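My questions all concern the structure below.
All protein chains but one are shown in place.
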Amino acid sequence: MFRWIVVRDLTLAWKSRVDVLSTLFFFLIVVSLFPLGIGPETNLLRLIAPGVVWVAALLASMLSLGRLFANDYQDGTLEQLLLTPQPLYLVVLGKVLALWLVSGVPLALMSPVLGIQFGLSGNTLFVLVVSLLLGTPVLALIGSIGAALTLGLRGGGLLLSILVLPLYIPVLIFGSGAVDASITGMGLQGSLSLLGAVLVLSLVFAPWATSAALRISLE
Amino acid sequence: MNWYKYASPTNFYPLAGKMIPWFAIPSAILFVLGLYVGFFVAPTDFQQGDAYRIIFIHVPSAWMGMFLYLLMAFYAAIGWAFNARLSSMMASAISITGAMFTALSLVTGSLWGKPTWGTYWVWDARLTSTLILLFLYIGFISLQASIDDRSRADRAGAVLAIVGVINVPIIYFSVQWWNTLHQGASIRLLGKPTIAPPMMAAMLIILAACWLYSIAVVLVRLRQIIVEREQTAAWAAEARA
Partner (left out) sequence: MLEATSLGCVRGDRRLFTNVNFALGPGSLLQVQGPNGSGKTSLLRMICGLLAPAEGEIRWQAANIHSLGEEYFTSLAYIGHRNGLKEELTPIENLRVASGLTGTQLSHDEATIVLGKVGLAGREHLPARILSEGQRRRTALARLLICKAPLWVLDEVLTSLDSSAVRFVTSLIREHTNKGGITVVATHHEFDLPADSYQRLDLA
């Protein structure tokens, strides 16, 4: 049954692939704006690259959250999902997994291209991808709580960002910290394992909170 | 005395009205006393001069900001778990006061930063995490404000507050760690110069005053919320008239 949820959401994402692609283009464009705003000096760009890429990843993940529950809420399928004979925890986990596969993973895989624009070296590019692969699932998990809480509210998108962005801060710090450490040649195990710990923690807690929030929003 | 009787908003309303002066008046007295001790009794700091005296406001309000967040989450969780409306209303009432203290501690912190560090804002770990705490308060307040159905607003706020509480230590730790990583401002807030007893006394008196003030203000706000939400009940209409 868990498989059906993932398959369902992946199929739907495929049918509306323009939306999925626009999130990626958004990521690309935001990152590319920084050199234009700051200037083409390579040393400076290399210095700010981890932060810029990570902040853009945060914003792109947040934008993709709109797809998570809102459409299902509109057409009544979310109600049906709540009435399937399986823990809501798994339904949420399946939907978040599908979201991550179509937003987080391509974003992480695309990041080396952007890293090259900022003059990052091979090893750092690899760390960037790894940190994004560890961090973007956390963003999707935490974001799912906000998406469930703001279902059907006026100004939902803006409200969602106010709720979710502060909670994203540890991921931003550890994620960009890892890339930073790789640039300056310091140990990066610390950041990456902290990122992993946050991932485990949010895998345990976030779907629970999201389930509770969904039940509340659907009453 | 039957305490459960006061768990109902209707019965709590008049009780809260009677309680307010009992907190408001001592709070005012302690504020005056605390400020007197802080400004006239406590000695001038040999490093920072008189500018340091702003910490008598700054530190208690920063503490209040944190305590009240925990308290707000606690009341919201109780209200959600036991379907206790008064408890949820309490959480909404606390949120504004908590946000106010957090904002106050940021403002006083940066005013104190100017003479001490030569700048209004540094990305010090404490200031940064206080700023994030303010964001969490703003999230809670705006979520509740944009939900029309009160019962949904109460419970949605509870989920958010609980998630926030789980996150606060992680955020605090990450900011601390980020700060040492970047070797930011290294001036410690209450560093080596030991605190003279009158300084400590002033701080504690003002902290007590802040608590009493918070209770009084929260009760006032709670009464407003009760009247607003119990519009259908006849007694609330009379209370408004």
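The letters A and B name the chains in turn, as written, and every chain counts its residues from 1.
To be clear about the criterion, a contact is a pair of C-beta atoms (placed from the backbone, for glycine too) under 8 Å apart; a residue touches a chain by one contact, two chains touch by 3 or more.
These numbers come from a predicted model, not from an experiment.
Student: Looking at the full complex, which residue from A:V20, A:L44, A:L59 or A:L82 touches the chain that isn't shown here?
Tutor: Of the candidates A:V20, A:L44, A:L59 or A:L82, A:L82 is in touch with the missing chain.
Student: Given that one chain is not shown, which residue among A:L12, A:V30, A:L59 or A:M110 touches it?
Tutor: A:L12
Student: Hey, which chain B residues sit against the chain that's not shown?
Tutor: 148-150, 231-232
Student: To test your reading of the contact rule: which positions on chain A touch the chain that is missing from view?
Tutor: Looking at chain A, the ones touching the missing chain are residues 1, 4-5, 7-8, 11-12, 15-16, 74-77, 79-88, 218-219.
We take it that only the chains that are shown with their structure count from here on.
Student: Which residues of chain B touch chain A in the complex?
Tutor: Its residues touching chain A are 132, 135-136, 138-139, 142-143, 146-147, 151-152, 155-156, 159-160, 162-164, 166-167, 170-171, 173-175, 177-178, 181.
Student: Touching residues of chain A toward chain B in the complex: what are they?
Tutor: Touching chain B from chain A are residues 145, 149-150, 153-155, 159, 162-163, 165-167, 169-170, 173-174, 177, 180, 194, 198, 201, 205, 209, 212-213, 216-217, 219.
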